[in-house]
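Now for chain A:
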Amino acid sequence: MTSIPGTEAQHGRQREVIVQCRNLWKVFGATKHAFERADGAHLSVEDFTRKGWTAAVRNASFDVHRAEVFVIMGLSGSGKSTIVRCLSRLIEPTTGQVQVEGQDLLAASESELIKTRRSKMGMVFQHFALLPNRDVLGNVAFPLQVQGVDRTTREARAAEMISLVGLEGRENHFPDELSGGQQQRIGIARSLATDPSLWFLDEPFSALDPLIRADLQDELIRLQSQLHKTVVFITHDLDEAIKIADRIAIMDQGQIVQIGSPADLILNPANDYVARFTRNVHRSRVISVDTVLRETTPSDTTAGPAVRPTERIADVASLVVESEHPVAVLHPHADTVAGYIDREKFVRVLAGLDPQ
Partner candidate 1 sequence: MHDSVTRAIPASAPTSRKPRLHSAMALAALAVAVFFGPVWLTVIPAWLEFPVATVVGDAINWFAREASIGGLAVKDITRLFAEFIDRPIQGAVVLLADGLFSGRGLDVKQSVPPLSWLAIGGVAVITAWRLGGRSLAFTVTICVGFLVLFGLWQNAMVTLSNVLVSVFIAAALGLALGIWSFRSTQVENITRAIMNVMQTVPIFSYLVPTLLLFGYGPSAALVATVAYALPPMVHNTVLALKSVPAETIECGRMAGCTRRQLLWQVQLPTALSKIAVGLNQTIMMTLNMVIIASMIGAGGLGFDVLKALRKLDIGSGLEAGMGIVALAVVLDRVSQAAAKRAAHGKHLQPGQQPLWRLLAVWIVAATVIAWLLPLAQLWPKAYLISTAAFWNNLVSWINQEWFDVLDAFRTFALLQVMRPIRDFLAAAPWTLVIGALAVAAHWTGGLRLVIYTVSLALFIVLTGYWGPAMNSLYLILIAVTLAVLIGFPIGFWLASRPRLQTAANLVLDTLQTLPTLVYLLPAVMLFRIGDVSAIVAVTLYAVAPAVRYGMVGMSQVPHARLEAAEISGCSRWQTLIWLRLPAAWPTLLIGINQTIMMAFSMLIIAALVGTKDLGQEVLIALNRSQVGEGIIAGLCVACLALIADGLLKAAAANTAIQRHRKNSL
Partner candidate 2 sequence: MLFKKVSGIASMLLALTLGAPTNASAAVPESDKPIKIMIADWTSIGLQGEMMSLILQTYGYTTELVVADDSGRYPGFENGDLHLAMETWQTTQQNNLAKSVATGNVVDLGETGLAGVEDWWYPLYMKEKCPGLPAWEALRDCAEEFATADTAPKGRYVGGPVSWGDHDENLIAALDLPFEVIHPGTDAAMFAELKAAYERQAPIVLWVWKPHWVPSLYDGEYVQFPKYEDGCFDDPAWGPNKTATGDCGKPYGWIKKMGWAGGEDVWPCAYQMVRNYNMDNDTISALLVEVDLNGRSNTEVATEWLKANEDIWRPWAACAG
């Protein structure tokens, strides 16, 4: 397999780190002191049970890069919601480090924390968490009101956010007059009102019907292409994760078992758990064109169509199948040819097999 310079960067490995999380533990029932004294990091599951402790997050370490969509995925009870709350200290981690844009979050005082949340963070909740006594405008303007922004300014900003999520004209409706999808659009607008750099979404679409869920996923992708936020997205739905993620962290029983691009997870699952999870995902929807790249041979001509290396196989399938000429793959940021699509590998992937 050949790698193309620049695709790595696309996955963000060299970008600025916005959230840095190291050796994070959240043990319910244990104080930091008790945990450290008992050397909790090295205790067995039985020891935890005996002490009446429940480890929701075990030794989690990861980075989230600027403008990246970082999805944390796991089944219910895997600790994914706890992790995202530790990143904003909605839940106090037992031990570990969390840095947000270089600020040591766990050392922050209450007022520093409030300041950070006001200026840098926005969050969308599973059950929308709208305030029933405020109308749409009031809900979206709420984070600004909390900061003491004057009425005219905050309502103007809120109106802007409302039209961003396509709800203009509903400013004066109350939450219980709107559908679930509309309510979550308000939730999204609210979380963006303060223009945060870090955007947390905690299973934002789980409570919605499948069709509306798909709409909102597209909406999110559209917004992200405009706004380039640093996103931490929690979900239990692998399809959703694959659809929107740059990178996915898979959690099982409080531990992060693998972090990687969707294709990484599917092609190189770290263990059986991940493999079982990803077994049913159609390869072509995950694997990008650069995976089935072959070197240029003299017989290649540029007569055929060209695609970008990051495009998914499923998306270019009809193009490749219908083309009479080999399909060229360009460099990520230039219009020069990096190589050509290997038809055999391509068909394997389309057939739902791994490229090799």
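Criterion applied: all candidates are chains of the complex that A comes from, given by their letters.
Couple of notes before you dig in:
The rule is short, and it goes like this: a contact is a pair of C-beta atoms (placed from the backbone, for glycine too) under 8 Å apart; a residue touches a chain by one contact, two chains touch by 3 or more; residues count from 1.
Predicted model, so just to flag it, every value in this text is computed and none were measured.
The listed chains 1 or 2 are all part of this complex, yet only 1 touches chain A.
On chain A, the positions that touch candidate 1 within their shared complex are 85, 88, 90, 114-115, 117-118, 121-123, 125-135, 142-143, 145-147, 172, 174, 176, 190-191, 194, 200.
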